[in-house]
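Only one structure is covered here, and it is reproduced in the block below.
Missing here: one protein chain of the complex. Every other protein chain is in place.
Going in written order, the chains are labelled A, B, C, D and E, and every chain counts its residues from 1.
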Amino acid sequence: MRLDELNWMDVENYLKQEDRLMLVLGSCEQHAYLSLLADTTIPLALADAASQRTGVLVAPALPFGISPYFTAYPGTISLRASTLLDVVEDILRSVYRSGFRRMLVLNGHGGNQAARARLVEMANELAGLRLAWYEWWLSHSVETVALKYGLKPSHASWLEAFSFVQVSDLPDEPKTPPAYKGLLDAEETRDLFKDGSFGGPYKVDQAIMDEMFNTAVEDILNLLDF
Amino acid sequence: MRLDELNWMDVENYLKQEDRLMLVLGSCEQHAYLSLLADTTIPLALADAASQRTGVLVAPALPFGISPYFTAYPGTISLRASTLLDVVEDILRSVYRSGFRRMLVLNGHGGNQAARARLVEMANELAGLRLAWYEWWLSHSVETVALKYGLKPSHASWLEAFSFVQVSDLPDEPKTPPAYKGLLDAEETRDLFKDGSFGGPYKVDQAIMDEMFNTAVEDILNLLDF
Amino acid sequence: MRLDELNWMDVENYLKQEDRLMLVLGSCEQHAYLSLLADTTIPLALADAASQRTGVLVAPALPFGISPYFTAYPGTISLRASTLLDVVEDILRSVYRSGFRRMLVLNGHGGNQAARARLVEMANELAGLRLAWYEWWLSHSVETVALKYGLKPSHASWLEAFSFVQVSDLPDEPKTPPAYKGLLDAEETRDLFKDGSFGGPYKVDQAIMDEMFNTAVEDILNLLDF
Amino acid sequence: MRLDELNWMDVENYLKQEDRLMLVLGSCEQHAYLSLLADTTIPLALADAASQRTGVLVAPALPFGISPYFTAYPGTISLRASTLLDVVEDILRSVYRSGFRRMLVLNGHGGNQAARARLVEMANELAGLRLAWYEWWLSHSVETVALKYGLKPSHASWLEAFSFVQVSDLPDEPKTPPAYKGLLDAEETRDLFKDGSFGGPYKVDQAIMDEMFNTAVEDILNLLDF
Amino acid sequence: MRLDELNWMDVENYLKQEDRLMLVLGSCEQHAYLSLLADTTIPLALADAASQRTGVLVAPALPFGISPYFTAYPGTISLRASTLLDVVEDILRSVYRSGFRRMLVLNGHGGNQAARARLVEMANELAGLRLAWYEWWLSHSVETVALKYGLKPSHASWLEAFSFVQVSDLPDEPKTPPAYKGLLDAEETRDLFKDGSFGGPYKVDQAIMDEMFNTAVEDILNLLDF
Partner (left out) sequence: MRLDELNWMDVENYLKQEDRLMLVLGSCEQHAYLSLLADTTIPLALADAASQRTGVLVAPALPFGISPYFTAYPGTISLRASTLLDVVEDILRSVYRSGFRRMLVLNGHGGNQAARARLVEMANELAGLRLAWYEWWLSHSVETVALKYGLKPSHASWLEAFSFVQVSDLPDEPKTPPAYKGLLDAEETRDLFKDGSFGGPYKVDQAIMDEMFNTAVEDILNLLDF
């Protein structure tokens, strides 16, 4: 259940029995052949699935994240790190004010990890606030699934190629991951990664994707028990 | 067409022939019996309708706005004014970097008007950037429709009761708008407005809503011609 | 009575019997043939008049506002929106610390409306703070006076041509308001508005100006009763 | 000549022959028996006098400064250091945009010295900008006058007791300066300094005040030659 | 060679032949029985070693980082994330202005990873700037050494117990790593981790430590070749 399906009275009723909330942080950035919103859509889909089984509410997903390295790819929208942290703080203060106390942040984008610092600062300040943080592609259980099939996770590869973020055909042949040193700026990143994938197969069997997805949902169900 | 239906290559192709983009600013705040996301959903629906007729792309809607007066209503998520302005700046710089030059901002929430100042600051800085700003409920043509039916616009009343933001039944009887002076804080606002509507009928004929919607879409089509 | 006529002991005595204060927000921006400080001088004159009849203190006027659209006109001094909000917050915290509790903000410049968001944020935070906001040129009663004489308000026109902000002769012939769409940047604004007036007559009978002024003072007296 | 006596066309004409401007930074803070605005009124009076002899324009004085140590005295309005620096930056960028190139900042308040850092940052960024900074009470020539009469400068003493900032009678007997160590907070400051003067005589002969004033004006005339 | 052994003329000479610089980001936070400055001292020691073999200059280490989770341990000094990012930006702009172009950032503290976002933003802005980032304890080669000896890295354990950060005796017995879910606030962190170590042995053979250190130095030498 998402906030947009409710009015404030529904939320007030919900809070009489429950104080958990899922917050989704995404991005709008190049994902090679996949949707620009993949990092938003995937964690939101996971949140919806977890919500269906627990009834825990899902706040509106933030569809922008920290992506300075991808701004040479058209369609990428990058927030400054300071901006993202402020957005996260404001969201957190607001839902705390509403009465929510246990927030599970489902982050869909590696570049957003800077937000963790602000989350802990908030937890130090707001009495009774409890926070959890989940990044599906870094989860040990999801990684185990990948290893089982001899697959390695990487940006904009098979890893993120869920059917619901496919917006065009995907190449059949895997891509050799380019080698590099140092922190690349936006131009260097595009020069190096060309189509934007960081390498490996572009797609795998639907069954593997389903297994990955279900594993991540199980992780979330486990984390929601806090 | 929304950005989430595209990958970056699609956007690159789009930009070879077109440099317009619609940006949607919303809010997540109490709307009495209507969806908490009404201010996001309505301008996004208008953008989608205008996009269908022009092919102009729609960026992901920002589902949070400046709503400090409503934070005593659960489910309201308010950004500080400074945060919203930073988000708007970052979005604008990013899409300008992508190559977009004419941006129509569809603002769905009165509290976001502070963002206009930052928009003009950006226009002063970024060469060739052209901006337009539209708030459907303040439009002269939409107001004319309302007047024709003897209706007055107000927050969370019939004005916003489009079918796609109705999440519960609406009261049959109109509400008398409460009188007040000064700027209210969040507690005073809830004490005064109780269910959250600012007064007037809660709903009107579907035909009127359609006429309002279509009028706003015409406004947008006109504004997109810049 | 203005703060500059007092020392701190006078203010301490004042606060034993009274907790109201008038704050004036202005601007320093082009007003065609009128004084660059018109937006500061007019609300300050209104405040002085209201102070004379009520004894309510007037804080020093802030002579700068948010005017990014006018920076191509020499003499315009524009604060970033974020700066103005910070100034307003600091002033408010300081006078609250002094013991003032009811503040009437007399805003003389449309571009400053972004400050309202910060005011409400402050009201949410500072217990017992009560705020009111007044913009004379948007007041229903002042508008009624204008309508009575068939006049329409617009920037740097007859509306603001009080004798005390006239610094040069005013054109005899009215100006046709230029038409435009979208948000203009500073260069476009100057190109379009040339002398800076947004159109209409440059001056009207002194009696009308007096009626306008007195009407606005009555509004303020009414608002001070909060 | 102050900006409020001019319209933008006057400034445009002025800039054809001259690019100097005087900026006045003041404060609104306790000055014992003197006006709360003493730090604003004094440098503004000096600027007016220098303007009369040179024709150099005077921008609107900023009537607020950094005064955190005095906030326990009612009527004191203190800006955060960060706020003042932002205001100073915005003013500087605006007048630079207008075409002014040589700015003499007349600072009336010791607490504002933090602004110097931002001024140099601006000078590093804005090509051709030239800045000077003057604080009348720290001037060597003014100090020489004081020494000649065996007087020592201190806050809210004879030093600032110009007739135009006197708003009440002044004590006849001098005050013994209180001794202290460390940085005092606002409460400690009021506890220690009681009436707010930092000590010494509260007033001296008008002739001395005139000599001080004229000496400072000469300093400014000298500095304007840059 | 560190900057404090040089004057500006030395740096000017250095820049005639070389444009590389090592920047050290540290922290001042609890490390159980080890020095509060371990995260600063270790990367600085690595930088010194690499400097001795390459002549590349070492900038002054920043001895504070982002440590909000450890503030319940006395002696921990935590910068807000926004502050650290600003410091990093200012350092980078300054050394770029000096003429350095290739900067290797040696980060000693996991909490500082938020700074990477700002670094990429800077790389996008400053032409010709090249950046590399190294965290010794996350290096693949260092991890390989640990695995060889069956050791797992964790905060304030054997991993960081270099002789030069030992300030007291270390426990002989290893610690069982406490289990937890979610993001802990400062109080919860101290309650859970007690002495502050995240678990494992507190010390290992000096030879292993030397091998770790030398491996990290080799990594740095390799990275400096960019």
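Note that in this section a residue touches a chain if its C-beta (ideal position, glycine included) is under 8 Å from a C-beta of that chain, and two chains touch if they have at least 3 such contacts.
Here the structure is a predicted model, which means the values were calculated and not measured.
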| item | value |
| --- | --- |
| Neighbouring shown chains of the undisplayed chain, as defined at the top | D, E |
| Omitted-chain contact residue, chosen from D:49, D:81 or D:221 | D:81 |
| Hidden partner chain, residues of chain E it touches | 3-12, 15, 28, 30-37, 40-41, 59-64, 71-80, 82-83, 86-87, 89-91, 94-95, 97-99, 167-168, 195-196 |
| Touch list for chain D against the chain that is not drawn | 66, 68-69, 71, 80-82, 85, 111, 113-114, 116-121, 123-124, 129-133, 181-186, 223, 226 |
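We take it that only the chains that are shown with their structure count from here on.
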| item | value |
| --- | --- |
| Any chain in contact with chain C as well as chain E | none |
| Co-neighbours of chain E and chain A - touch as defined | none |
| Chain whose average C-alpha position is farthest from chain D's own | A |
| Copies chain A and chain C - rotation angle from C-alpha fit, nearest 5 degrees | 120 |
| Most distant chain from chain E by Cα centroid | C |
| Chain centre separation (chain D, chain E; CA means) in Å | 46 |
| Whole-Å gap separating chain A and chain D, where each centre is the average of the chain's CA atoms | 53 |
| Set of chain E residues in contact with two or more other chains | none |
| Chain-level touch network, classified as line, ring, star, complete or other | line |
